[in-house]
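Quick one: the structure is below, questions incoming.
Every protein chain of the complex appears in place save one, which is left out.
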Amino acid sequence: MTGNSIGDLFKVTSFGESHGKCIGVVIDGCPAGLKLSEEIIQNELDKRKPVHENFSTSRREEDKVEILSGIFNGYTTGAPICMIIWNKDFDSTTYESIKFTPRPGHADYTAYIKYGGFNDYRGGGRFSGRITASFVMAGAVAKRILRLFNIEVLAYTLEIGGIRMKQMDLDEVIEYVEKSPVRCPDLEASEKMLKMIENVKCEGDSLGGVVECLALNVPVGLGTPVFDTLEGDISKALYAIPAVKGVEFGAGFNVAKLKGSENNDQYTIKDGKIITLTNNSGGILGGISNGMPIVCRVAIKPPSSISKKQFSIDLIKMEKTTLIVKGKHDVCIVPRAVPVIESMVAIILVDHAIKTGIVPKVVKDVME
Amino acid sequence: MTGNSIGDLFKVTSFGESHGKCIGVVIDGCPAGLKLSEEIIQNELDKRKPVHENFSTSRREEDKVEILSGIFNGYTTGAPICMIIWNKDFDSTTYESIKFTPRPGHADYTAYIKYGGFNDYRGGGRFSGRITASFVMAGAVAKRILRLFNIEVLAYTLEIGGIRMKQMDLDEVIEYVEKSPVRCPDLEASEKMLKMIENVKCEGDSLGGVVECLALNVPVGLGTPVFDTLEGDISKALYAIPAVKGVEFGAGFNVAKLKGSENNDQYTIKDGKIITLTNNSGGILGGISNGMPIVCRVAIKPPSSISKKQFSIDLIKMEKTTLIVKGKHDVCIVPRAVPVIESMVAIILVDHAIKTGIVPKVVKDVME
Amino acid sequence: MTGNSIGDLFKVTSFGESHGKCIGVVIDGCPAGLKLSEEIIQNELDKRKPVHENFSTSRREEDKVEILSGIFNGYTTGAPICMIIWNKDFDSTTYESIKFTPRPGHADYTAYIKYGGFNDYRGGGRFSGRITASFVMAGAVAKRILRLFNIEVLAYTLEIGGIRMKQMDLDEVIEYVEKSPVRCPDLEASEKMLKMIENVKCEGDSLGGVVECLALNVPVGLGTPVFDTLEGDISKALYAIPAVKGVEFGAGFNVAKLKGSENNDQYTIKDGKIITLTNNSGGILGGISNGMPIVCRVAIKPPSSISKKQFSIDLIKMEKTTLIVKGKHDVCIVPRAVPVIESMVAIILVDHAIKTGIVPKVVKDVME
Partner (left out) sequence: MTGNSIGDLFKVTSFGESHGKCIGVVIDGCPAGLKLSEEIIQNELDKRKPVHENFSTSRREEDKVEILSGIFNGYTTGAPICMIIWNKDFDSTTYESIKFTPRPGHADYTAYIKYGGFNDYRGGGRFSGRITASFVMAGAVAKRILRLFNIEVLAYTLEIGGIRMKQMDLDEVIEYVEKSPVRCPDLEASEKMLKMIENVKCEGDSLGGVVECLALNVPVGLGTPVFDTLEGDISKALYAIPAVKGVEFGAGFNVAKLKGSENNDQYTIKDGKIITLTNNSGGILGGISNGMPIVCRVAIKPPSSISKKQFSIDLIKMEKTTLIVKGKHDVCIVPRAVPVIESMVAIILVDHAIKTGIVPKVVKDVME
């Protein structure tokens, strides 16, 4: 409840600031016996890199993970795993000018009030999107655990700036998603999104979007009613990503327009396994996974740092002023949010899988 | 993490089953000195009653609260408050027939698997909407605490079966909401919703909708980044309501279509107070309240219990079958969800207000 | 952290006051499939009754348990189990006189200050030994779970008023403990203790003592270093019993006088099982059970309610005064603490057994 930890039995604690010494994470509760290395973590971390020059930030961090504890002879020991990324390439000078002039849409103002002005405002401090690198490091571990149990988490860009991908089969999604610089498996839509990002970049403006995330092969029984539902816990985890303003599962907000007879997922049996004919529930019934793919969608707001002039206030003089945010910033973070969203979903699934007894305290990891 | 508690410093633990002896709740962490009585709780509880014969369930519970502990001489003592409602009017006979034939859209199947068939399936057991009565009892306490600090939580029906209320000022909303049997302050829309409910009732089908919830006069600084954000905690709490499939804040999913320059809430000063010109953030920045009204919207699915024939499976024989759910059921629970949603938001706000130090351990309650 | 819950995965929440409507408990996280009835709980609860007229309180409660939730068809369902005892035979009149005159040794003063005078002081309210009835109800469930896994918890009176039982074999302890009215298996010492209690009763004074508690057949591996050690968690749980002022494990405070070569428990193999030649560690190494019997001792202070004149203060006038506590009270609670101590140890062991994966989410209970 101190805010920087999530998960009960697979507990992830985040620390570090955007322009401090490092970004880090401690995982407590990771089973012993998991094969783990900096290389495995690095692979995931690299997915969070800006994927295309058109919507990249000026910051060119290497983001090299260093594992500080919890691994011995290439395997997890059951002890807490601490991992950090040393911050290297940053310039904090532009932030002095906005110290008392909060950027609209950013957490500058609320952080200033909450922490009595002691918050580290450089680069947004703890409120920077950079913090999500700690989520991805933990997510890399979570994903590996899930993979031992054949569970896969997969996210992709569904919509950017009003352009939405077409309906696609899972096979196609998997085939094409890595081919798109914006991580949208509909390559035609991807092209349009990229074009729009270029245009908006010229305007000095920014764009939001929607990410869809699937979890496949999740066994029946994850989720703990009534409060620690799978939807509730996934949702809470996703809101840790600075730009998220909405989360929905299955048919989501569209349920408001459906009748019960349309929305209910009727049962059948296929290959000896109970499945539903539709998946409006998004794989979750009564807060518990039902064996169908878990489906959630996440609304990502446009980055608040834009180069257009905006109204702000001078916190010292308590008077109106205007502000132009300097420095280069991401035009659209949707593609970079994709691995972060996967990570949050993976973390929650591992936590619940441990609670349910599916993942034991010592695992046998024979994967490559 | 055992699932039936929510809140860290204002901890609400729910217990009881739909067709068991009672529905109950324990609140641990309620400040001492709060004026409290069964009457105060009952007032809130009565709002959860079916408000109109057209969409009521057949069950006609009195739902009378009994306070078992934590109150002395009319005030809270700082000790845990236990409150129960004795279950009276129920008929469990119809449930035997569906014991091994899960109702589509309900938690019958997932509960059966998770609890090895030991779950109390009568009336949905722990997965019944009736459980939300325990949320409302706790919410009544939370609301009274908030009121001591001038904070109000207000929810209303925004949409039912595709019919959406018009844009209205807060004053109008407050004035008209109680006049609508479906708790929709747009009385014209309310009329249409009621009509639609009647029609769908005849079809033996059901309807979903959207509830909007506001929290007014919330001070700046509630919410604990990075994981215990106000959005995350409210969201998680709302998913405890069985029918919820989506939650969004401020501009919500619409942020996907906005540019940064449109979405950013620019600052100004009014009456010596810092406010924003728009409220796309829904009163929350960086997971922390910014002093503007908190705005969230909640998607409610249509009740899964419908009288139409549906495909199900026989869990014992592991073969396909069909099912007609018997008994009378709610056609649309959206209006009844309104006080429940208010309760969940109030509970989370109190929890964060205690964490932030706004609500002390001993309060002075001089309200009527 | 709100204080009235203990356990992470087997979470016990206590509520109720000494002179309120009832004493109650909610268990969240109990596995489904456990055979449970009011009779099973009552059996344990009866052990907490005053066992002999010489040291009994005047209060003659029947202490009949009523199960409110979580049981269906004689088995636990996985849902929270609420149990209560309705308070019946109490007289609160004597407590008005001490409302502002705290009894030495009791929590009257600290409760008054902490809760701003709103605490229910009748019969000690939440600080009464009567609260431990809620621990015993939960303990009865915990013990049944442990028994499924062949684990037994056994406590007995080691010392009362300076009289200490002789060294005895486990077999003898088990054979004789139930024959002693003070639960001391050394029947000669038991006789002396009883005599001393009689004498001290005449003086209007009270007596303390020491209880020893064993946990047998605990598998290797329970306990979660570095903070959630078995010693730490058991110890914390025991301090919930109002009169406890010291807890030690194995050789306990005597380790201060031992050399490493004397204190170290050397290993050997017996019947194919690793055991230690001595048990100075009390069955716990590095916070983790080692398979040997867990041994702890608990110091119980003499009841603070005595009929001798004592110095107190008038909290309103802020001046010195004297006090004679009226009513009949326990002369020595050590024998009644025995089942309470067993309960607390059992609760913690179950919690850790669930964490370790030894107790699954659904159990198979074929015991009588």
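For reference, chains read A, B and C in written order, and residue numbers begin at 1 within each chain.
Operating definition for what follows: a contact is a pair of C-beta atoms (placed from the backbone, for glycine too) under 8 Å apart; a residue touches a chain by one contact, two chains touch by 3 or more.
The structure presented is a predicted model; accordingly, all values stated were derived computationally and were not measured.
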Q: Identify the residue among A:I84, A:L146 or A:M292 that touches the chain left out of the display.
A: A:I84
Q | Interface with the unshown chain - residue positions in subunit B | A | 1, 8-9, 355-357, 360-361
**Q.** Touching residues on subunit C - with respect to the absent chain
**A.** 1-6, 8-9, 14, 102, 104-107, 109-111, 113-114, 126-127, 131, 159-162, 200, 203, 205-210, 220-221, 223-229, 231-233, 235-240, 242, 244-269, 272, 274, 276-277, 280-282, 285-290, 297, 299-306, 308, 310-313, 318-320, 355-356
Q) So that we can see where the missing chain sits, which residues of subunit A does it touch? A) 1-5, 8-11, 13-17, 20-22, 24, 26, 28-29, 32-33, 68-70, 72, 75-82, 84, 114-116, 118-120, 122, 125-126, 361-362
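The rule is simple: only the chains that are shown with their structure count from here on.
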Q. In whole angstrom, what separates the CA-based centres of subunit B and subunit C?
A. 39
**Q.** Inter-chain centre distance, subunit A versus subunit B - centres from mean C-alpha coordinates, in Å
**A.** 27
(Q) Using Cα averages as centroids, what's the distance between subunit A and subunit C in whole Å? (A) 46
Q) Got the subunit B residues that touch at least 2 other chains? A) 1-5, 8-9, 14, 114, 126
